[in-house]
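My questions all concern the structure below.
A single protein chain has been omitted; all remaining protein chains appear in their positions.
Showing chain A:
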Amino acid sequence: MNIEQLSLHANSVRESIIKMLYSAGSGHSAGPLGMADIFVALYFKLLTIDPSQPKWSERDRVILSNGHICPVWYATLAERGYFDKKELVNLRKLGSFLQGHPHRDLKYGIENSSGPLGQGFSQAVGVALAGKMNNKDYFTYCLSSDGEHDEGQTWEAIMLSAKEKLSKLITIVDRNYIQIDGYTENVMPLDDMAEKYRAFNWHVQEIDGNNFSEIIEAVENAKAVFDRPSCIIARTIPGKGISFMENDFNWHGKTPNKDEEIKAINDLRTLNNRIKSEHQ
């Protein structure tokens, strides 16, 4: 799949995110939109998976640690064919498997439950450790956020991964510099994050997390590392693709109203009014 095709899928995933968040009426907007390119690159290009066999034992594992960005996970899984896209509007609704924070349900590709920050990271370490003990070839991708690195548990997991030389563990950190109370460096300074990871004996790359070429190259580099776990610090634009959400921490934990939904969908279909939409 080429970059143009990946971009189209990412745009489609962002449109799903806006629609499902509007329908849900609560949830997180900025993080899911910022991470759409990474999720699409993983599920449409980089992962060894078979959506028709979500429990296939040799599949690459994706463990989402910052569970609150699950709309992008659900939208990507639906886009990739794990379940019908019509389900997406049931996000956060009674009886739906699309819980406000993810709940493990392998048949839909949802590999783990998470929400309280730091927990998914440790789970990913366990999954990768089991793969190593069982001599499996699968890679474990842990998707984490910068704010999550305020939690002590995250650093406990980082230490153990290096100690156990989990070279098939690849963590992608969404470095968007925002969290609920504001900019990360005001809430709790995390830079230099790359140097911190290096000091913990990880292989580290820093990339533009909204650039498909960089994402693909970084993951391929990470897969080639054989003696330590790998971290990709992905600088993403929170709210990416929606003119009035980009880089605004106020959109971390809120959802669009009807007018904002219409404007957001228009932004996505016209690439922020740079092109004309067929819907106009």
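Here is the rule we use: contacts are C-beta pairs under 8 Å (C-beta built on N, C-alpha and C of every residue); 3 or more make two chains touch, one makes a residue touch a chain; residues count from 1.
We adopt the following convention: contacts and distances are computed from a predicted model.
As stated in its UniProt record, the chain not included in the shown complex is "Transketolase central region", which appears among "Cytochrome c biogenesis protein", "Nitrite reductase small subunit", "Transketolase central region" or "Protein FixC". Touching the missing chain, out of A:N2, A:S52 or A:N134, is residue A:N134.
Residue in contact with the omitted chain (choice from A:G118, A:G147, A:G209 or A:P256): A:G118.
Within the complete assembly, A:Q153 is the residue of A:S7, A:Q153 or A:N201 that touches the hidden chain. Where chain A meets the missing chain, the touching residues are 63, 103-104, 111-116, 118-131, 133-134, 152-153, 156-157, 159-160, 163-164.
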